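For this view, one protein chain was removed and the others were kept in their places.
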Amino acid sequence: MPLIKIRDLHFYRGDKAIFEGVNIDIHRGKITAIMGPSGTGKTTLLRLIGGQLRPDKGTIEVDGQDVHKLSHSELYELRKRMGMLFQSGALLTDINVFENVAFPIREHTQLPESMIRNLVLMKLQAVGLRCARDMMPSELSGGMARRVALARAMTLDPMMIMYDEPFTGQDPISMGTLVNLIHKMNEAMRLTSIIVSHDVVETAEIADFIYLLSGGKVIEKGSSVQLKKSSSQWVQQFMQGLPDGPVPFHYPGVSFSDDLLSPEEIV
Amino acid sequence: MIETIRSLGRWGLNTFERLGRAHIFLFQVLTGIPGLAFRGSLVVQQLFYVGVLSFALILVSGLFVGMVLGLQGYNTLVDFGAEESLGVLVSLSLVRELGPVVAALLFAGRAGSALTAEIGLMKSTEQLSGMEMMAVDPIRRVISPRFLAGFISMPLLAAIFSAVGIFGGFLVGHGLLGVDDGAFWSQMQVKTDWYGDVLNGVIKSVVFGFVVTWIALFEGYDAIPTSEGVGRATTRTVVHSAFAILGLDFVLTALMFGD
Partner (left out) sequence: MIQNKSTEITVGMFVAAGLVALFVLAMKVSNFTEFNDDAGYQVIAEFENIGGLKVRSPVTMAGVRVGRVSSISLSPETYEAQVTLSIYADFDNIPTDTAASIYTAGLLGEQYIGLEVGAEDEFLQDGDVIDLTQPALVLEKMISQFLFSKAEGDD
């Protein structure tokens, strides 16, 4: 049985449809990637899974529980077992790295200070930032902030972690570090990972299974090898990053020559 | 014409919706307050940011307002040969009106805008959202302590403002203008009523503290999470707080002193 089961998901923002009948299964212990062009609502999907947004139709089950039928306290219990890595890191800016990682422990447990220290140092060691523990979030680079956020997401030993665009805007070295970390964490802690991304190469490298979303629907699914062989032109364009194809380079509208010749906007 | 009516209607609906959200928000904030009994350090920390950091501003402003009252009051009273009543004039103006109102206006500008900007930025950097995903309720963890701190600070700040202002009035009246100090204090004490004047002033400042903190926190929490949105929310906090303070002051004064 999959850890997360999304069935017939519909979500609208105003009149605009974000999802129209999406079905996704996320299997335990695997890295599942959800990819698609910008603006297809990938982050929205994570917020729906985390219960921060409510779908207009359809269900999302996490570990057998329907997320949107839970009471406030049940939802918060479930969230303790979910980790989420925000694009910005979402570190608390008024406390240092150590306190950021210690934050969930302090909020949810009554552990003695010495044990908190051990736990935090362990998690920071895992992401290689043990010696940066006294720095403030504003002093960290983007990649370091994400690693701290990763350490924080793991402090309560969750069953799953959701990564929101973990590779965007990273230099090659920190990108490589993150790819490596996500892969190793997943294996070492038997986590289930969901990666939302449009960085095809890095994501395809570590994902066990990939869903391609566009226009509110699942366009294609399969392993990275399967997707690269896909017959769909759209999938080929996306996976190889071609500038023109089924998704046109030009925003749709009247042709350039017509626009030049039309006198309407000449003042 | 129809378009004007339509935009008016839309504005009305939006305003009502926002008011509704503000009340739900207030309810959630208030339900988080009992839990703070076990998290005293959170409130202490916010008392520092909200109260202590406004202290210097309140102190200096109070002193100057009192000194101006002393000067102006003396010039008017001396024409009637009633300069002995300077103490009464200074104390009643401060305790009933200027203390609560000016302190609340300064509080909205100093602490209110800072609260809005802080909460708005926490929202735009996904810190609130991040807490939610860590199963920490941001309203209880972040908003409620700030609300309680604002609610406690405001009456204290208003009392400090009044006390310092009266001292400032005394400095000018006695030190500069030579009003008899015995008459200054004794007349003041006879004419300033503890229940009617001082306590009503304290009640005013409690109400203002509640409203200003509520507005500031709601504007931050409801801000559009962009730099422009947070900037606008901060401006709105100061403007709406000023309206609320002055409007409520009229209502409260009419209830308390308008027999």
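Per-chain numbering from 1; labels A and B assigned in written order.
We adopt the following convention: a residue touches a chain if its C-beta (ideal position, glycine included) is under 8 Å from a C-beta of that chain, and two chains touch if they have at least 3 such contacts.
These numbers were taken from a predicted model, which means no experiment stands behind them.
The residue touching the chain not shown here, chosen from B:Ala135, B:Leu148, B:Met188 or B:Val230, is B:Met188.
Touch with the chain omitted from the figure is made, among B:Leu89, B:Leu157 or B:Ala223, by B:Leu157.
Residue B:Asp197 is the one among B:Glu83, B:Asp197 or B:Glu219 that touches the chain not shown. Although one chain is not displayed, subunit B still touches it through residues 41, 44-45, 47-48, 51-52, 55, 91, 95, 152-153, 155-157, 159-160, 162-164, 166, 185, 188-190, 192-194, 197-198, 202.
Everything below uses one rule, namely that only the chains that are shown with their structure count from here on.
Partner subunit A is touched in their complex by these residues of subunit B: 121-122, 125-127, 129-137, 141.
On the subunit A side of its complex with subunit B, the touching residues are 47, 50, 52, 76-77, 79-80, 82-84, 86-88, 90-93, 103-104, 107-108, 149, 152, 156.
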